[in-house]
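All protein chains of the complex are present and in place, except for one that has been dropped.
Moving on to chain A:
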Amino acid sequence: MPIGVAALEAAIRKSLNCSHIEIEDTSSGCGENYAILLVSEDFEGKSTLVRHRWINQLLKDEIAQMHAFSQKTFTPAQYEAHLAKSA
C-alpha cells in the first residue's frame, strides 16, 4: 500500500516537535520514494547519526514499505545557515 505525504507528516509530528517539514515524493506518484527535510529544536545537541537513527525508528513501518528514503535533519539555527548558504 502506498504511503501518503499526510500519513508521513502525521507520524513525524506525533513524536517530534518540528518547526518546518518538507516531504517530497520523489517516486513520481507511486508513493514508495520520499525525501524529507526536518527542522526541529529537538535535534539540538544530537549528532546527525543519532538524529537519523531517531527518524528511522520513528518511521520504521513506513520506511519498510518504501523503496527509497532520504532525510535531512536540521536544528532551527542550522536550517537558517543552510538557507543563507543556498540563497
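Following the convention adopted for this analysis, a contact is a pair of C-beta atoms (placed from the backbone, for glycine too) under 8 Å apart; a residue touches a chain by one contact, two chains touch by 3 or more; residues count from 1.
Rule of thumb we're sticking to: contacts and distances are computed from a predicted model.
**Student:** Could you tell me which of "KLLA0E18899p", "Nuclear pore complex protein Nup85", "Rpf1p" or "Monothiol glutaredoxin-5, mitochondrial" is the UniProt name of the chain missing from the displayed complex?
**Tutor:** So, among "KLLA0E18899p", "Nuclear pore complex protein Nup85", "Rpf1p" or "Monothiol glutaredoxin-5, mitochondrial", the name matching the hidden chain's UniProt entry is "Monothiol glutaredoxin-5, mitochondrial".
**Student:** Taking the full complex into account, find the residue in A:Ala10, A:Ala68 or A:Leu83 that is in contact with the omitted chain.
**Tutor:** For the chain that is not drawn, the touching residue is A:Ala68.
**Student:** Tell me where the left-out chain touches chain A, residue by residue.
**Tutor:** So the residues of chain A touching the missing chain come out as 26, 28, 33, 35, 48-49, 52-53, 56, 60-61, 63-65, 67-72.
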